[in-house]
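A short write-up of the structure that comes next.
Left out: one protein chain. Kept in place: all the others.
Letters A, B and C mark the chains as written, and numbering starts fresh at 1 in each.
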Amino acid sequence: MIEAPETWLPTAIAGLVGLSLAVAVVATAWPRQAHRIGLFGALAVFAWVLGLSALFVAAGPEAEAAATRVALGGWEAPLGLMLHLDGLSMTLLVLTAIVALATSLYSLGYIHDRIERRQFWPLWLWLWAGLNMLFLSGDAFNLYITLEVVSLSAVALVAFTGTAAAVSGAVRYLLINILGSLSFLMGVVLLFGEHGVLDLVLLEARSEAGPTERMAAVLMTAGLMLKAALFPLHVWLAPAHGSAPAPVSAVLSGLVVTGSFYLLLRLWMGVFAPLATPAFGILIGLLGVAALIWGSAQALRAGRLKSIVAYSTVAQFGYLLVAFPLMLVDPDAWRVVVFFAVVHALAKASVFLAAGTLQHAAGHDRLAELGGVLRARPRTVFALGLAGVSLMGLPFTGGFIAKYLLLEAGLGTILAGSVIGVLWVVAIAGGGLLAAAYVLRMVAPAFHRGPERAGEAVSPWMDWVPLGLATVAALAGFAGTLTLHTLTLTPGAP
Amino acid sequence: MNGLAELAHTLAPGLLYPTGGAILFAMGLYGLIRRHHLVLRILALNIMGSGVFMVLLGVAARGEGPPDPVAQALTLTGIVVAVSATAFALALVVHLTRLTGHAVMLPGPPDDDAPVEDISREEHHADGGPAAPHPDQDRNP
Amino acid sequence: MSLLLVIFDLVLLAGIIGVAWRCLASTDLFRAVVLFITFGLLLALAWVRLEAPDIALAEAAIGAGITGALLLVTLERLRSIMAERHSGRPHTPPPDPSGPHALLRALHDPPPERHSFFPALIFALVVGSLLVTALWHQPQSTGLEPVVDAHMDVSGVDHPITAVLLNFRAYDTFLELAIVLIALLGAWSLGRHDLIPARPAPGPILPGTLRLLVPVAIVTGVYVLWAGSHAPGGAFQAGAILGAAGILLVLARPRQLPMAPGIPLRLGITAGVALFLLVGLYGLGAGHGFLGYADAWAYPLIILIEVAATLSIALTLVALFVAGRPAGDDA
Partner (left out) sequence: MSAFYLAAALFLLATILLGLIRVLRGPGSGDRMLAAQLFGTTGVTILLLLSMALGESALVDVALVFALLAVVAAVAFVRQHGLPEPPDTPVHRQHPEDRGPRDDR
């Protein structure tokens, strides 16, 4: 007799939190074996997430009515804390598992020093556990705490190489993160003062367009925009992401930034939904266009490979902002935005990992002197190019489908009679061209004539993992239907 | 007499202290923007945090009856988080000063095209100490 | 009576805001730190007025003790780093800080530029006034007090805040312990610990004070931990007090820190989180939900977790004060 998937789902959700925390705690207590614990833990968490997603999709029709909510310690909201799993969080959990597994495997090759390994693995496992908890949290204050877990471990990972550039980037990153968290917390406090509850679902039921909600929306959005480095609050991103070790950059640009964006989306679809007006959407969209132009310009100007990738994150997140006004006109567009964020995270992580391999081989990442290494390492260049193609949005890649769907939504806006829709369509199409320009800048030296120089030997992990992840990013297009279907299992979404 | 009762109501702790907390929050923000020394910036963030906690506790003490224990528990958690973040931030600042010789962060985007060492190749880093100091490497013009 | 209370509140708030203002405006960092310590003291009084003795206890332990010492030591570290860089001679003895000395500029922040004055002022004013407007529009809600009150009999303890922290919202508290740990891991990843700069302290005063204070602090810490189940107090406050005792010991002999053995230290700092997680996973397996307890077991389990958490917090705070991992950790 097999029980229905719904009965197992709550235990599986709490188990995911417990498992990812247990891996982090064991690695902290036993740093000498941290890399082995990390490897097996990463495989276990990855398998668990896949199992959970199978359970979730199997339980599908029931889950559509209400998200699966787990009362921790048996205390239901408003007294206790609830974990909250729906299509949106499930999608991001799977994304996190894929990128995190790839990063873990890559780190096996990248961080081989005995002492560094002991510092890196526990922090990285805490970061991953923090991300899992962030996507599963259904309580406003708990979100603040998980955000702090994520940001403190991320800052520590940026700093842990101990170089001047990394520490200076980390200090900036930490101050920004604390400021963002405090701003977010002030918003939570305001909401709590007004409604007397912290659970997001209960808050959503009680919220209206009053002064408290307005101020809380401003504070929480500003705080999360700081953390997600959304334009115009983006200046910290490039130094922090560009000077961190490659696996850390990959996780920061791929997952941590996406986590903040996820929260923004969740809040604006739930608690702050009554405040979303067309004027607000246009304001956010204009910020997105500015981010797209500024980020691309910086990426075209930067001299270091990892700087280019870091600035392209600013530009690509401009896309996500451009999608905000589309979401207000076309209620279905939010799923496309999430799909775009997922593809971007996969592609961005593989670009950073490939850049890390090249940097390791060459000993630096100055683009002007990288030609020889690029020519000698076709596998890594292919990974860079494949992921880059996905970022550009060429046909048959995940990025193409995401951008196509976005364009479709933009055209729909124009047909619905909105003049400013033209701007969004131009921005989406032009952004793709700009992305093509800076991706070509990265890979072009590989096709010039010149001497080959393989540089430092590279471990097989560092050679193959970027390629594997880039392939996943390119193939994500085929998972588009499944992703969009999973996302429909989000209650309360339009 | 009515006016006096109104005043007493307005000045009740449940309204007075949240106002004070909001002022502290704004003041911390002002200090964070204006001051450059990292220790002062960390103090400014702590003052902002205290403002948030004052609002939360003030909100909890509103109305009749005993104060809300959930809000107080949240504040306690928040204070612990703030202390940990402060201690970590101070450690980072000391480390930054050791590497660069200054503990000041000037506004504006830093020069991110400065060369970056690659730890996957660095063997001398194995002692856990920092790499050779780079005097004033990332000071902005 | 009520008029006196209102005056007290107003004077206290004026003092808090004034102290914070002077702290942020001061060019001398040492002055800013002393003002910040005073700020913490006044805050503790404010928490008392807001009927939050638990928070006042934590603020007294943190604000008056640990943060103050941490900031003072940080300033001294910055000063000695600057001195080293300028003289090229390691370990210059600290000059008399009250005298004029060029190196004191290390602890000096020039007054901010004029051009940022108005934008920053207007920004802060807008944020502050919007916040105040929103707060004054809020209803006089009672929050979750009635809900907590209704469940107190099954919580396992008699003090509502401890019940919230370790039973109703145990997940938050677990993550709070994790954050303390992550901050320490971050500080450790920066490198080995540095000497805590110190001048010789001849005479019997310091050892005598310590001989008297450290045992008293330990007894107080244990008392506060025990009190937590029925009165203000609890794991974090107790951990902070014990941590302060540890910091006193570290300060007493800054040049010869004992070689902390790696494995016991690691186990010590993770004990709180590990035990909490084990109990939580057991709860999940036994069907009480993750981080849930059977009603009959709630009290002993909460006490067990609190004891482990207290030890871990105390150790972690001392380690954060020392900053940088001990040599034994790399063995």
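The rule we apply is simple: contacts are C-beta pairs under 8 Å (C-beta built on N, C-alpha and C of every residue); 3 or more make two chains touch, one makes a residue touch a chain.
Only a predicted model underlies this, so the values are computations on that prediction, with no experimental measurement involved.
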Candidates C:24, C:60 or C:235 - the one touching the absent chain: C:60
Touching the absent chain when the full complex is considered, from C:121, C:152, C:227 or C:265: C:227
Hidden-chain contact residue, picked from the options C:162, C:189 or C:237: C:237
Given C:12, C:81 or C:308, the one touching the chain that is not displayed: C:12
Chain C residues touching the omitted chain (full complex): 1, 4-5, 7-8, 11-12, 14-15, 18-19, 22, 28, 30-31, 34-35, 37-38, 41-42, 44-45, 48-49, 51, 53, 56-57, 60-61, 64-66, 68-69, 72-73, 76, 90-91, 93-98, 191-203, 205-206, 209-210, 213, 216-217, 220, 223-224, 227, 231-233, 237, 241, 244, 247-248, 251-256, 324, 327
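The working rule: only the chains that are shown with their structure count from here on.
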Centroid spacing, where centroids are CA-atom means, of chain A and chain B in whole angstrom: 25
Between chain C and chain B, distance of the C-alpha-averaged centres to the nearest whole Å: 13
Chain B residues counted as touching two or more neighbouring chains: 18, 25, 55, 59, 62, 68, 70-71, 74, 77, 81, 84-85, 88, 92-93, 95, 128-130
Chain C residues counted as touching two or more neighbouring chains: 131, 135, 138, 141-144, 148, 168-169, 172, 176, 179, 182-183, 186, 190-191, 330
Contact footprint of chain C on chain B as seen in their complex: 8, 11, 13-20, 22-31, 33-37, 39-40, 43-44, 46-47, 50, 53-55, 57-77, 79-81, 83-88, 90-95, 97-98, 101, 103-104, 107, 128-130, 135
Chain A-facing residues of chain C, complex: 130-131, 133-135, 137-139, 141-144, 147-148, 151, 167-172, 174-176, 178-179, 181-183, 185-186, 188-191, 266-267, 269-270, 273-274, 277, 280-281, 283-284, 288-293, 329-330
Touch list for chain A against partner chain C, complex: 11, 14-15, 17-18, 21-22, 24-25, 28-31, 70-75, 78-81, 115, 118-120, 122-123, 126, 133, 141-142, 145-146, 148-149, 152-153, 155-156, 159-160, 162, 167, 186, 190, 192-197, 210-212, 214-216, 218
